[in-house]
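Single-structure report; data block below.
Only one protein chain is missing from this complex, and each of the others stays in its spot.
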Amino acid sequence: MSIAKLVSREFKIENTCVKVGNVVFGDGNFPVIAGPCAVESEKQVLSIAHSVKNAGAQVFRSGAFKPRTSPYSFQGLGKQGLKLLAKVKQETGLPIATEAMDVENFDLVEEYADLVQIGTRNMQNFSLLRRAGKSKRAVLLKRGMSATLQEWLMAAEYIMQEGNENIILCERGIRTFVRHSRNTLDLSVISVVKKQSHLPVIVDPSHAAGVRDQVVPLACAATAVNADGLMIEVHNNPEQALSDGLQSLYPEQFAALMGKINSIHAVIQED
Amino acid sequence: MSIAKLVSREFKIENTCVKVGNVVFGDGNFPVIAGPCAVESEKQVLSIAHSVKNAGAQVFRSGAFKPRTSPYSFQGLGKQGLKLLAKVKQETGLPIATEAMDVENFDLVEEYADLVQIGTRNMQNFSLLRRAGKSKRAVLLKRGMSATLQEWLMAAEYIMQEGNENIILCERGIRTFVRHSRNTLDLSVISVVKKQSHLPVIVDPSHAAGVRDQVVPLACAATAVNADGLMIEVHNNPEQALSDGLQSLYPEQFAALMGKINSIHAVIQED
Amino acid sequence: MSIAKLVSREFKIENTCVKVGNVVFGDGNFPVIAGPCAVESEKQVLSIAHSVKNAGAQVFRSGAFKPRTSPYSFQGLGKQGLKLLAKVKQETGLPIATEAMDVENFDLVEEYADLVQIGTRNMQNFSLLRRAGKSKRAVLLKRGMSATLQEWLMAAEYIMQEGNENIILCERGIRTFVRHSRNTLDLSVISVVKKQSHLPVIVDPSHAAGVRDQVVPLACAATAVNADGLMIEVHNNPEQALSDGLQSLYPEQFAALMGKINSIHAVIQED
Partner (left out) sequence: MSIAKLVSREFKIENTCVKVGNVVFGDGNFPVIAGPCAVESEKQVLSIAHSVKNAGAQVFRSGAFKPRTSPYSFQGLGKQGLKLLAKVKQETGLPIATEAMDVENFDLVEEYADLVQIGTRNMQNFSLLRRAGKSKRAVLLKRGMSATLQEWLMAAEYIMQEGNENIILCERGIRTFVRHSRNTLDLSVISVVKKQSHLPVIVDPSHAAGVRDQVVPLACAATAVNADGLMIEVHNNPEQALSDGLQSLYPEQFAALMGKINSIHAVIQED
């Protein structure tokens, strides 16, 4: 069995802190990344960005290139979407997290993103991992839907081996027999990641849940389990969202959640 | 598909509160059940019972009849174990939670238990469920290792249909492809149970984790997800435990955890 | 980790042959057990028994005590059902396989059954396993829905430790994320069982499939994988069946299948 080297605690004892703009992941803070699944319009992203910023989110997320199960689903606005994200950054000062789906568009995404996301379906897209490893940008590496811990860490190893150690891991739920949620959030993995690796690890409860009502309690749980941050989908008009509307929080729900998250994080940090 | 009736929210809108001795589950409190996997000796159970009580546990748990994968593993002290639990109750005042493995020994277990546990492997032992339904005791119904939510609720339905509505559900991890923990704790199920059923639901992070280091963060997560309580394995000498030693907390770990749990619960209850 | 002893190949090198009436499992033959999920009426069981016998089935299966997810589903005819099975045996000469759900009714079931089935939900009902171990009857031990190979063999160990080595193992599908079949038939387990244990192992494709159309190809596959037999649900009127109608073959489908099974088995035995 192959064993992680560069991403392991044996290689580096102290925690790696990853900077996304001026936001730091891995130093005991608990930054929250929030925003809609996909960029749909200027009005939409600006409206959501302002409200999540006011609620305390520190990074804005949204997708311009969307990996979709069906070729007939909305695939994202592409470059135009990235430009709208630039506008969000300019207006709100929030750094931008957005997904790069392939090597072909990596240069373009990199230009606009402070944090380049590699999605769950691409966790073992090794060409993409190598490209991310050559980037100056921080990388958000989502766990594959059925990835073991070792496979996930080895995916990070592909990135780090190319020279980029600014990697944030993200648990987002695994595929199980369960049908009451879209995926099963594997919170046990957080403490094991932290034991085996020096990289920060955050949690995305939105994709695990698949439905809004489960997002809030799972976000609280993810905070309590001592992750290094969260990524949450928020939409100003979930009913009309072009993707993932069902699992997106309303802005006011998100604001209320942020209060709870901060209080729970304070309890967890008390030692 | 068969649908739960008696245990459903449609049947009863308000939460069911289940009394175990004087401890109430389901009214917004957050009682913690703690103790060793198995009764091993008088000294052991008394020592652990005093320490978990001092730390704030409200119910003592330990097994006199142990379901074990192997017929060659320690099977529990049987009746003698129950008598030691009676001594614990007498000395500490803590109500007792202990498992009934079969209809044959149910009468005996019922005599000593304030809360009769039905284990994960017995979740669809329908004779046992019916017997539990005729009991005057409260019943702790653990979720089967690969049970869907509906199957779990229908198991509770078997109990309630016989006249016993004092049922506490307990999530304890499901079987998935994951290998870094013994089972995968499914915290998403908690909010869905509460939506579909009026019964209280608690979480057992010890069996999900399988290793001590994961128990503390998962216990915090289970508190934050707004469950109705916890069940945690604690042992005064885990290295020598006859079963589940690896996942048992040291008494001092448990005490520290109780502090965090109470603070997190206070945050969750704040609305 | 506990290790199987009595059921292991280390303990006994040659294959165990289990006799059910005059039918032998484990000697290179390929007996097929067939019949409806549940005994519903005299006419029903006799009609099906004659047709499956004509098609080449060697054991008749049907349930008088039915484990059902819902307490509101048909629970079986009980003793009356067993009496109808006695009639089937008398009229057709086919030995009878039927399920014992609990220790309470084991004596009764044992009186009528040539092969006592322990169902998937009871694979770790240890009291029931011990009772089966004291029986003079052969035992059909179905694999639990999420049982590992080791847990399954250890369940057999419970039976054999009590003195009964007439155990036939039965793979019936495991619970996975898959939704196009009720369970996922794990055919890889067959060769591993045969390597690790001397006990015969058969396959139930009906419960794995959950729908009729999948049963025929899976039955052929189970024959080709070199199992020691099959168990298949057949109903004379599946649309009206009180349980498992969707996955029951029509008698003529079953007869056609038997032809294929025999030809495939002949190919497999050719070495």
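We call the chains A, B and C, going by the order they appear; numbering starts again at 1 in every chain.
Methods note: contacts are C-beta pairs under 8 Å (C-beta built on N, C-alpha and C of every residue); 3 or more make two chains touch, one makes a residue touch a chain.
Nothing here was measured: the structure is a model prediction, and the numbers come from that model.
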Partner chains on view for the chain not depicted: A, B, C
Residue among C:10, C:91 or C:213 that touches the chain left out of view: C:213
Residue of A:44, A:62, A:122 or A:253 in touch with the missing chain, whole complex considered: A:122
Hidden-chain contact residue, picked from the options A:86, A:103 or A:246: A:103
Of C:17, C:46, C:108 or C:149, the residue in touch with the unshown chain: C:149
Residue touching the undisplayed chain, where the options are A:154, A:189 or A:202: A:154
Interface residues of subunit C (partner: the chain not displayed): 146, 148-149, 174, 176-181, 184-192, 195, 208-209, 213-214, 217-218, 220-226, 260, 263-264, 267-268, 270
Touch list for subunit B against the chain that is not drawn: 175-177
Positions on subunit A contacted by the hidden chain, ascending: 2-3, 5, 67-73, 101-104, 121-122, 124-128, 145-146, 150-151, 154, 157-158, 161, 175
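Here is the rule we use: only the chains that are shown with their structure count from here on.
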Interface composition of copies subunit B and subunit C: same or different, split at half: same
Chain separated most widely from subunit C, comparing mean CA positions: A
Most centrally placed chain, judged by C-alpha centres: B
Chain centre separation in whole Å, for subunit C relative to subunit A (CA means): 48
Rounded Å distance, subunit B centre to subunit C centre (Cα mean): 34
Shared interface positions of subunit A, touching two or more other chains: 176-177
